[in-house]
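All protein chains but one are shown in place.
Moving on, here comes chain A:
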Amino acid sequence: EAFGTSYHHTSLHHTAEMFSCVFLSIVQMEDVIARMQDEKNGIPIRTVKSFLSKIPSVFSGSDIVQWLLKNLCIEDQVEALHLGTLMAAHGYFFPISDHVLTLKDDGTFYRFQTPYFWPSNCWEPENTDYAVYLCKRTMQNKARLELADYEAESLARLQRAFARKWEFIFMQAEAQAKVDKKRDKIERKILDSQERAFWDVHRPVPGCVNTTEVDIKKSSRMKNPHKTRKSVYGLQNDIRSHSPTHTPAPEAKQPTEEELREQIKFGQAQLDRHRLKMSKVAESLLSYTEQYSDYDPFLCTPDPSNPWISDDTTFWEMEASKEPGQTRVRRWGFGINEVLKDPIGREQFLKFLESEFSSENLRFWLAVQELKKRPIREVPTRVQEIWEEFLAPGAPSAINVDSKSYGKTTQNVKDPGRYAFEDAQEHIYKLMKSDSYSRFIRSSAYQELLQAKKKLGGIQDRRTSFEKFTRNVVSGSGPAPSVMAYLTYQTAALVRRSLSGALSHPQTL
């Protein structure tokens, strides 16, 4: 083959070492491409007769889609098109009559790219190469090789940029064109199209995605001399900024004695850790997802609606209000963390504990949480205040902490930091979880909230539901117009009556 396939194989080894981040997807794709090109089970390639000429070595877009559906675990045509377009965008096969590299599920003709030009060779072609290529195209008197508008623009730009070197570029283009002329006509057609497809990947049509673009986090790691700086056309001259160097890949560093000892220490700690049985873990995951699926808007429609879909922000208004809804209160029953997470939950929990004159634990826990968010200069004072209030001998809100934690905390307070009360807080948290929290959930205060006993703010409720009702009707999810007219009349009457003075006697409504 004109461009030589042997280069492909040797470079693959280098690629593996340097480009693990992009390499894996390329390997997977090239694996599939190789299967596509298999003589027995691949895509049937044929030569098509058209008018006065032959179209060599092609297959249709539909052929590709059908092959993908049959040979890969792909669900449907949409997925096949998506994957096929990805492969086309990377240049593994290309439409013979278009610069835009997408896959169409129809009779459009496609051709395979030669391995020389595959992405695994890590091409980063220079603009000088592109200039030679475009220049060469203008020398060949063939309609199919005419420059597209964006290519003509690029050529003009490159002529300006390389004004001083243009004579050299022109000579290269001439030499290339001469060699090309000597080739067999059919071979030329194929090679020309493959070369064009290569440039469609590296100099895409404006508006098309450039698949050679790399995430800047990865590209900053790739700054190494292993990248293929080889010219596409073998230009050996002063235009090249430097000759390709071949420093061997850095050897994985052998760990030092200190590092080994650290590894062993860490390994020992790992070995000693308690591991929960998989069955328990699986059960816990399953029950968690089941418990929360009612609260997951992607699985269950939220009540009253998802504001993003219905344009009705009631859900958020309810969340912000002081009156917690039933679903929200129910969630507090899932575990102490749910109560502590929700500001209204904390408020209700605190209220309940205060009614029992046992709120010091929760107040301590809240104070320590707040301490952790304070600016560092305020920490020492705050630590002292918390110590005085909850732990010092004779503290007004004395909490009961185990002697070990008490001892540690006494020490910590002498050199106060944000985590001075960690041990004490953990102890108190466990206490609350097993004692105060369960009492709260069983309390009548909580149960009442759960039953959603409405306060006597009836009018407010009705007005809100009227608004909701009309919004539903307007959005098309309400009852038929005739029914609506009647109901509107009734509701309007209700509202009028309430406004006219029944506010102090909501029961009359």
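Keep in mind that, in the parts below, a contact is a pair of C-beta atoms (placed from the backbone, for glycine too) under 8 Å apart; a residue touches a chain by one contact, two chains touch by 3 or more; residues count from 1.
Here, contacts and distances are computed from a predicted model.
Taken from the listed names "Vacuolar protein-sorting-associated protein 36", "GATA amidotransferase", "Guanine nucleotide-binding protein G(I)/G(S)/G(T) subunit beta-3-like" or "NOL1/NOP2/Sun domain family member 4", the protein name that UniProt assigns to the chain not shown is "Guanine nucleotide-binding protein G(I)/G(S)/G(T) subunit beta-3-like". Only one of A:Ala34, A:Leu145, A:Val209 or A:Ala445 touches the absent chain when the whole complex is considered: A:Val209. Where chain A meets the missing chain, the touching residues are 20-22, 24-25, 28-29, 32, 72-75, 79, 82-83, 86, 209, 213, 215-218, 220-221, 257, 260-261, 263-264, 266-268, 270-271, 273, 275-286, 288-289, 291-293, 295-299, 302, 306-309, 313, 315-316, 319, 337, 372-377, 419, 422.
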